[in-house]
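Quick one: the structure is below, and I'll ask about it shortly.
Note that one protein chain of the assembly has been removed; the remaining protein chains are unaltered in position.
Going in written order, the chains are labelled A and B, and every chain counts its residues from 1.
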Amino acid sequence: MSLDHIVSVTIGGLTVGMIYALIALGYTMVYGVLKFINFAHGEVFTIGGYVAAFTLLGLGVNDDMSPLVLAGCVVLALLAAVLVPMAIGFLIERIAYRPLRGRSRIIPLLSAIGVSIVMQQLIILVFGPAPVSMPSLAVGSASFVVFGIRIRVLALVIIAVSSALMLGLTYLVKSTRIGKAMRATSQDMEAAEMMGIDTNKTIAFTFVVGSALAGIGGFLVVMYYGSLKYDAGFLYGLKAFTSAVLGGIGNIPGAVVGAIVLGMTETYGVSLDLGFMAWFVVAGLILGLYVQMVRVPRRRLQHIADDRRTPAYEKSITDVYRLTPYYGFKTLLAERTDALLSVSAAHAVRLMFGNLFLAVVAAVMFANASVRIDTRWQPVIAFVVLMVILMFRPSGILGEAITEKV
Amino acid sequence: MAAMTERISSVLARVPRGVYMALAVVLAAGFPLLNVIGVVETAWLRVGVMSLLFVMLALGLNIVMGETGLLNLGYIAFFAFGAYTTALLSSPKFELRWPFLAVVVVSTLIAMLAGFVIGLPTLRLRGDYLAIVTLAFGEIVRLTIINLQGFTNGPNGITGIYSPLLAGGSEVKTGLAAWLTVDKPIEYYYLVLVAVVVVSILLANLKNSRVGRAWNALREDELAAISSGITASRAKMLSVVLSAGIAGFAGSLYAYYSNVISPESFLFMQSVIVVCMVVLGGMGSIPGVVVGAIVLQALPQVIRQAAGAARSDFEVYRMLIFGVLIVVMVIFRPEGLLPDKLWRRESHEVDPRELEKTRQSLFDLEEGEKDLEV
Partner (left out) sequence: MTKGARMLHERTRKVLALALAAILAFGLFGTAGCTEDGEGDGGEATEGDVEIIKIGVQTALTGPLPDYGEAAKRGAELALEDFGTFEMDGKTYQVELVVLDDKAEPAESAVVAQTMVDEGVVGVIGSLTTGATLSAIPIYAENRIPQISGSVTGPKANAEGVDTFYRTCWSDAIQGEALAAWALELDAKKVVLMDDNGAYAVGLADVAEAALKAEGVETLRQNCQSGDKDLSAQVANVKEFGPDAIIFTGYHPEAGLMRKQMLEAGLADVIFMGGDGIKSAELIAQTGGVENAEGIYATFGGFPEDQQPGYEAFAAKYEEKYGDAVGPYAQNNYDAFGALIAAIKAAGSTDTEDIIAALRELEYEGVTGTFSFASEADGAVSVGDIVVAGLTPSNVPRYVVEGGEFVAVK
């Protein structure tokens, strides 16, 4: 395994991740405001891609056109790919979601699944079941070589666009008037209404912006891969959702971080040797130990200083805890152990097993250093990541956007 | 007009529910006779068997979705567990031919185990996350089936599943053993029908038991339920395991019936279709779910025959209608076609009819004066 290979795999993973990020931004924004999984978001993305492709095909773009006309066509396609999804996003919210506001979580989710199915079939009816394919343009496939590695210009464009949109969205939510309204709606819809915020308008705006982002994603995917199939939205949507959860749903920078992690995992998982990936596990283990042994105790110390010992705390000190490696380690270092002891016995055992598990995994991976996971397992990776993150840390890497309620 | 429909429905409501159930069972049991006397083609009998299998699936999903209020989007995975267990225990793949009862019981237990294993870490998640986790679980199961080629034959599926022998475990096809072999559509029909009736009686009893009430309480208000002494985790786990078991049972019968199973039968869309059946029929309502499943499984076949078999876009329209149906039902009639009493009360904050009745009895108003502002 050469450095060359690792770098090109990394670039591939980064690009895939950034495409997920484009879709995940819309997902996370809608979730942040409405606490609602917009299952149909993936289909909005597909429609964006189809509209862009058909606009370009309709305009008959080719490389013989003058650059100015070509640029005009591309801009036109981008515009179509943004406007149509915006309209669709607005309609979906108005028809299928608004009447269900305030109902239990699974009811709007059901409606969203229904919408997603309807849109998929509509795409087939309007555009046909065959995948749409784009003529390849010199602009689209342009690439350059750095240190012997070929990089596509479009990949850089995707990375730049995703980052810019992330910054723009953060600004929108944090610093504008409508952003303030969005945050207020997210925190407490009734109170926001009493303060004179038109929550219906705010939510519609959120949907329109989210759909526009999905449309841009669709446009870039069609430009990058040159083809799109009517059911692509399901998988892209799920992966975007996984990214959003991974980064902490409702958290805008989190969506991008989660998307990159997911894209990297998917690509690294099947194209790097286990021996190399084992280092990631080791890094995770070290990070975990650091958090468990240094960061958390420090916080707890502070807490105890504030609160004094409580009976519950006394009760939580059990002999089981003394069996854990931390205990010995900490005693060896002659540090204060009482802070750590506030960890409950069950929690300590869980932590210990977690670390042991990681260590064993790393050992197994090192033992089979030159083995690679078969590429046929690639589609499973995203689902496994999704399950693991939801089961063990549903708040994601960067933490969910928490709306403070007093 | 309105008064008449009102009167009819009130008369219908007074008929005991047992009568309807008995009527339904008699109708279902009589259907194959139409085939025997040659009125209906055998193909319709097959539609009947598939509909009954889906009734069973929908009944199983109804336990988690309707009774306990947990959305499961990977329900078809449990069906796959049952089907693949049966296929492995009763096919030339590993040259096994276990007796029918043993296979069905093992298949059900394996599906229940799968439900337990997946329920253990996920049941504490909140509703929408749980739905997505189950979706991921369903897809992982399907992709793993495709990838474990040595074990499941991958995309080729397992073929040549033996017909069930109701007695004995041998290959003999003579005398009593032959008579007890199920291999004609009509025999499968009655086998599955018996299973459906048994399962629905079981579920109807469960619904009115302590467990059923605990499930409903959890669905309505988890916090209140817990504080009134219900162990939420145990009750939820029970509902997940039970529904998984029913799906495994149905999967086992399906594998026997179809002779062959392949991963394509366990797509995410299949899970959605079962969800759709429960929503259409009425979450939490056993007769509703039965009707929902039959309508959604049999009606497309009927329409397909009526529209001519060669319409290649039929599938597109079918799914389109399913999608629209979910949205429309959820918005306008979330309690389903044949609603459960409790759900009706919950899904509209105030039932206008209920309100009207109260008002009428209070003021004894004339017909035209009913529309008072509340």
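In this section, a contact is a pair of C-beta atoms (placed from the backbone, for glycine too) under 8 Å apart; a residue touches a chain by one contact, two chains touch by 3 or more.
Just so it is clear, the model here is predicted, and its values are computed rather than measured.
Enquirer: Thinking of the whole complex, not just what is shown, which of B:G115, B:G138, B:G157 or B:G245 touches the missing chain?
Expert: Touching the chain that is not displayed is residue B:G157.
Enquirer: Of B:G18, B:G38, B:G150 or B:G229, which sits in contact with the chain we cannot see?
Expert: Checking the options B:G18, B:G38, B:G150 or B:G229, the one contacting the hidden chain is B:G38.
Enquirer: Which residues does chain A use to touch the chain missing from this display?
Expert: Against the left-out chain, chain A lists 1-2, 4-5, 8-9, 12-13, 15-16, 19, 130-131, 133-136, 141, 143, 145, 150, 152, 221, 225-229, 231-232, 235, 266-267, 269-271, 372, 374-376, 378-379.
Enquirer: Using the touch rule from the top, list residues of chain B that touch the missing partner.
Expert: Its contact residues with the unshown chain are 38-43, 46, 92, 146-147, 149, 154-157, 159-160, 185, 258-262, 264-265, 299, 302-303, 305-307, 309-312, 314-315, 328, 332-333, 350, 352, 371, 373-374.
As a working rule, only the chains that are shown with their structure count from here on.
Enquirer: Using Cα averages as centroids, what's the distance between chain A and chain B in whole Å?
Expert: About 34 Å, centre to centre.
Enquirer: Which bits of chain B are touching chain A when the two form their complex?
Expert: 69-71, 73, 121-122, 125-129, 131-133, 135-137, 139-140, 143-144, 146-147, 268, 272, 275, 279, 313, 316-317, 319-320, 322-327, 330-331, 334
Enquirer: Quick check on the complex: what are the chain A residues that touch chain B?
Expert: So the residues of chain A touching chain B come out as 36-37, 95-96, 99-100, 103-107, 109-111, 113-122, 124-125, 129, 234, 238, 241, 245, 374, 376-377, 379-380, 383-384, 386-387, 390-392, 394.
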